[in-house]
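As you look at this complex, bear in mind that one protein chain is not there, while each of the others sits in place.
For clarity, chains are labelled A, B, C and D in written order, and residue numbers in each chain start from 1.
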Amino acid sequence: MLKYVLKRLGYILVTLWVIVTCTFFMMKNLPGTPFDAERFSIMTPQQQERVLEMYGLNDSLPMQYVKYIKNMLKGDLGTSFTYVNQDVSKVITGRLGPSALIGIQAVLIGLAIGLILGILAAWKHNSGIDYFTMILAVLGVSVPNFVAAALLQYYIGLKWGVLPVGFWTGWNCSVLPSIALSFSATAMVARFMRTEMLDVLDQDYIITARAKGLSQMKVLMRHAVRNSILPVVTILGPIVVNLMTGSLAVENIFSIPGIGSLFVDCIKANDYPVIMGITIFYAAFYMLIVLLVDLAYSLIDPRIRLAKGKES
Amino acid sequence: MGKILEVKNLTIHIKTHKGVVQAVRGVDFYLNEQETLAVVGESGSGKSITMKGVMGILPKNGKVVDGTVMFQGNDLTKYTERQMQQVRGSEIAMIFQDPMTSLNPTMKVGKQIEEMLKEHCKEMSKADRKARAIELLSLVGISNPEARYDQYPHQLSGGMRQRVVIAIALACDPKVLIADEPTTALDVTIQAQILDLMRDLQKKIKTSIIIITHNLGVVANIADRVAVMYGGKLVETGDVADIFHNPCHEYTKGLLRSIPKAHEKGGELQAIPGTPPDLMDPPVGCPFAARCQETMIVCQKFMPDYTECGKNHKSACWMLDEMAQEVKADEK
Amino acid sequence: MKNDDKQVLLDVKNLKKYFDVGNKKILKAVDDVSLQIYKGETLGLVGESGCGKSTFGRTVIHLYEPTEGSVTFDGLKIDKNLDKKQRHELCRRMQMIFQDPYASLNPRRKILDIVAEGIDAHGLAANKKERNDKVLELLETVGLQAEHADRFPHEFSGGQRQRVGIARALAVDPDFIVCDEPISALDVSIQAQVINLLEQLQRERGLTYLFIAHDLSMVKHISDRIGVMYLGSLVELAESEELFENPMHPYTKALLSAIPIPDPDIEKNRQRIMLEGTLPNPIGLGDECKFCSRCPVCKDSCHKSQPKLVEVKPGHFVACSQVQ
Amino acid sequence: VFAEGETLSVATDFEVKTLVPWAASEENAFMVLNQAEEGLFRMDENNQPQPALCDTYEVTDDKLTYTFHLRDGIQWSNGEPVTAADFVYAWLKQMSTDATNGYSFIMTDYIVNGQEYNEGTVDASEVGVKAVDDQTLEVQLKSPTPYFLNLTTMDMFFPVNEAFCEEQGTNFALSPDSMLYCGPYVITSYDPAVGVTFEKNDNYWDKDNVAIEDAQVRVIKDAAAALSAYQAGELSQVKLDSANVVAYKDDPEFSQEIDFRTSYVQFNLTDDVMSNVNMRKAISLAMNRSALTDNILADGSAPGFGLVADGMSGDGEKTFRELNGDVSPYDPEQAKEYYDKAVEELGGAPSEVTLLVADDSVSKSVATFIQSELVTTLGLNVVIDTKTVQGRGELMDANNYQFAVTAWGADYDDAMTYLDLWTNGTPYRGNYNDDDYNALISDAKTQTDDAVRLDDMLKAEKKLVEEDAVVAPVYHRGSAVLTKSNVKNLISHPIGVPIEFKYASFE
Partner (left out) sequence: MDKSKIDRSMYQKAKVEASEKEHIAAPASTMLADAWIRLKKNKAAVVALFILVAIILLAIFAPIFSKYSFRDTDYNNVYGLPSAAHIFGADQFGRDLWVRTWMGTRISLMIALVAAILDLVVGVLYGAVSALFGGKVDAVMQRIIEVLVGIPSLIIVILFLMAFPAGVGTIIAALSITGWVNMARLVRAEILKLKNQEFVLASQVLGTSKFNIIMKDLIPNTVSVIVINVMFTIPSAIFTEAFLSFIGIGLAEPQASLGVLINGGYQVLRMYPHVLVFPAIVIVLIMVCFSILGDGLRDALDPQMRK
């Protein structure tokens, strides 16, 4: 087990290195410079030189890369260009909190509601609740989340006046965005759970359980749910990553100082160190989540042995 | 010996997107106390569905449209789901064909046995249950039951898994045990062990057994009486000796002819040509008419009634009709 | 039938097929099997599930590359040195019928195209009409009608599918067919149809079969000789009458005694040899005789080495130190 | 939710990415710094510089040497006195190569030896800014600069305590603790993405005239969200986007302001098509700028009939704009004439021209407007090429564009803030390099006679916009805001600092 985890971590490091390298060179080709072109153009040559030197941009590209990797290995991701003098790791971790809070809450809401709906829908296949779940599942992924977020903000935040709408002051500000984000998660979880449950409910061991005289509830809870949850666990990884990093629109609407807007801003502003930092974070996080999912797999399903790995 | 289970005119339909499958079409049979009834028949002839109908565990799209299932004087088809839950497992238990898939892969086998006890013997304490589960494991001949108790199904071999399934079924000393092809997926050596086991257990626990199988050898080995199904109908029932030595229905005869005798070599097997009927659109007459060597016009038009052809032995075949006998005699 | 007037069609020598199952573990699915199959005969191969019968069949027909050992077909040694054309020709001469009638037909192709696949692959028909006529003829041979040609596999019953599989194999006019449990999934009444068909084809076309099954009574019915496999090794090989009358290996004995006989009178009073113990894990077996864990007559010496297959009587080979 | 009357709360739609004075180049940073720091002068309600940290000042007759006397008892928030040396330190820093905000020119253009110091050819001691004593600051200018006092209200001219700054090193101005304050407020929290909160500065010399105790600047990127926050009582003032102006036009809380900021089309004079002056004139004349400001932007923006923004000072009585009239009017007929001429000269109508714009929604709207105007009036097809702000900048720097929408905000209230941009012939400014124009500008820069100077600049704008049509002004940015009725005197300056807290009060 430990050996397996270490081996996987090794792979992750190698993959990460490739990702870092690719991103580094691609990023350097992003149009524009990290500086306001108009302002940069009116600097004296000495000053331009100085600025480039300060940000290590006057080296040749391979040299910059080597330096970056060296510093990275030392745990130094550099300082941001746009957030002047601020450490990239600080900038990112500062933004991570709100994103993580909202992302995790959204996933939890999505899981709770999605699982319940999915289970009910499969159990009462072709009933009202099933259709309701399916409609919800389809709408959940069909309505752009910024539309949902804007509506939530307007109606619940402003019209009811129960939750703050404008800016980030703490946990109570995370409720509405979490709900807005949870729609798609709920929809996906419900959908996957339903499909898999329907499948599992057709299995022989479910018939065996029914033949034992277990009530439907018990058959469902003890036998069907656990065996249906694997696909949900699989999609959970990408969902978590997406919700934590891809919620730009919702972040903007609820003025959340999150990682999504940081990323887009920095790409647009050519803030190379931050772009790299987020990429590393994102890729590492993604691969770790996948590893965690694999570990969770083996806990949920004793048949799966880790050493063989799973077909992904 | 009283009848513990009596099924009358059981009719089951299954809805599919293409139409309604008339999986079971008016089946009558009964089961005496402590006897073993073997149900044989072509694949798809409705054996499993009949038994699932008895247990009330039909697939969602299946429905008992007619008939009664009398169990100890009560009609199970009239039972509510809750009442049926009391019956299942404790009164009538069922074993399924494939030991690989009929155990929950994510639950320890011990727990799966205990689950049955928890459901039906509520007074048992946790420790009692565990003790009983281990006892059951050793009862079905699993060595080192304490260790097995904590294993998952995938850690057991096929034969062991089938034993676990049997242990589950026997946990509450059911009055009736329905075994749906319990040995089909197993090797002959293990099959023999399982059959021995079932026979021993029947003696010990005094249950009645219905065993579904394709294998006539198994029937000969374990059954007291035999019911033969074809095309959703029960075409012949009788004591095992009568069925093997004195088959009345043409299908039964054909079946017996088509198996090679292990002790006599050579010669061509006498196959039954053709394919069983599609139950989506079953023939109006005898379901076997299309493949029968002796088909008469009446066979294709009308379904025959049951005719007694011996003690405890009846069959639905026009050949047994007096008229047919006459005509045949005349022809000669 | 005497061996010496028979011509060897297939000569298998010390065939080994090992699977790498990860973690540096090796599964010896076929472990040092040698046998010969004569022209026109049927060699039955029986054994427990997982003992390597299918793997043997597939290695013989070069679906798998053997780990060691050789297979010689009609004087031609099958190995890497064969050129493409020779391989292609081998594909025509050696065919296979599969166990699962549901998985062995491509659900997305018409019966016509399935049966014609071999004809297409080997260019055996000059034009489309000839090809289709050939297919219809083949369908008739296996007892199906022309109207079936345009249908898809899912519309057929198991027995009909299996006959389609046979027609497909026959299409290339092979000499040798590996039948990998062709009847296990079929109804009793249908099994006989298939067996009869196979026997009839053998008579008409002089085919040679390697017939794999676990139903011993069927194997006995169809086979001239029978080999018994246990955990990758051939433990006994004899003419079928001889094997049934005079089984020597303790495993064969147990196997034969376990076959249920469809006769209640015999069955009720039969004595069985029950095998105790469990089947060992096929991965990482030691040097001892593989049957030791379940053998009723196992001695200390059996733990020392694996017995070799020895001819104890003319034509009767056994691999058991107790018998030798 | 902040109760009204307690905290003054305004929103900004950009992050406050840095507060380091020589790195900050964005309006919202200026705004924050302006509340927490102070320079020699501070803009009053009428946008006139009034003495702030400076008590009195003298200027020599040649208008080249200013001597500022600091107030008595002015303190940093840690109790240390603010001295003339703090100004010298800050100004030198801004003129050094350490300054990354691109604003060095705002000193080096005027202060003696500033440019040389920046280039590293002279020593700090030779630069024309000296601390005569703790309370006296002497500044020497290269040429007479009538608006020099205006400049001193800008954040680059604010003092910085050398000892404290050096002690903080790279941490300087990253958090509230790593800054010292000399303005009306001190910063109590700062997060680039969340915003800044302020508290009244008890050490401020004029604290008696600061009415509001707590204030905050909040980052709200989404306009609709900001409006919601305003309606929920979380903001004291909010900017409206054009769509909402109609609805609130008659609201008592509604008001409009104009900024000294001009959006214009920059033509690339080296481009085959745009090098044709008639083509440029045609394009400029073809734009019905009033339609843009009235119907599309509708937020108080004014049509850009000239480069220098509406309301910028002229001769003291009339504004520059009033004096120079409409140098870029709308005249479709004449536009067509010019266009036909241009087509003739070019030997055929261009199949299409590509307009480069940044990817913010206002720029895109303007581009769409121009596109539609040119095709309807001239029949000229325009392809819009949208790039990120950085991408657009790079393309322009690389001389890789035909014409582009860009904007310039005044740094000080004088036409020169615009006009001297076109003197160095960079690709960014369309490669315009005209001797006459340069002569006019350099004369204006050295001129001591204000009237001649003004005349030079009027001529220069005419030449740049009307005669040579190097740029086509489009509009002068305005903004429509809602302000809670209990908030008084929350003023905005048209230049640099959008909102001034000092004078505001709750009713």
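Note that in this section a contact is a pair of C-beta atoms (placed from the backbone, for glycine too) under 8 Å apart; a residue touches a chain by one contact, two chains touch by 3 or more.
Since the model is a prediction, treat every value here as computed from it, not as a measurement.
Put simply, the missing chain touches A, B, C, D once the whole complex is considered.
Only one of the listed residues, C:Val21, C:Leu112, C:Leu136 or C:Val172, touches the absent chain: C:Val172. The omitted chain makes contact with just one of the residues A:Val66, A:Leu108, A:Val264 or A:Leu299: A:Val264.
Which of C:Lys6, C:Lys39 or C:His122 touches the hidden chain is settled by the complete complex: it is C:His122.
Within subunit C, the residues in touch with the undisplayed chain are 58, 61, 63, 87-88, 91-92, 94-96, 98-100, 103-109, 113, 117-118, 120-122, 143-145, 147-148, 150-152, 154-156, 160, 165, 168, 172.
Of the residues in subunit B, those that touch the hidden partner chain are 16-18, 61, 273-275, 277-278, 280-281, 289-292, 294-303, 305, 318, 321, 323-324, 326-327. Although one chain is hidden here, its contacts on subunit A can still be listed: residues 15-16, 18-19, 22-23, 26-27, 29-31, 134, 137-139, 141-144, 146-147, 150, 154, 248-249, 263-264, 267-268, 275, 278-279, 282-283, 286-287, 311-312.
In this text, only the chains that are shown with their structure count from here on.
Least step count on the touch graph, subunit B to subunit D: 2. Summarising the inter-chain contacts, the pair of chains with the most C-beta pairs in contact is A-D. A straight line joining the Cα centres of subunit A and subunit D is 39 Å long. For subunit C, the set of residues that touch two or more other chains is empty. Of all residues in subunit A, those touching subunit D in their complex are 30-44, 46-47, 49-51, 54, 79, 82-86, 94-95, 150, 153-154, 157-158, 161, 164-168, 252-255, 257-258, 261-262, 265, 268-270. Residue ranges of subunit D in contact with subunit A, taken from their complex: 1, 11, 15, 17-18, 20, 23-25, 97-105, 108, 115, 118-120, 170-174, 191-195, 218-222, 224-226, 228-232, 234-235, 359, 387-397, 406, 426, 428. Put simply, subunit B touches subunit C in their complex at residues 42-44, 143, 157-158, 160, 187-189, 191-193, 195-196, 214-221, 223, 240-241, 244, 251, 254-256, 258-263, 265, 268-273, 275-276.
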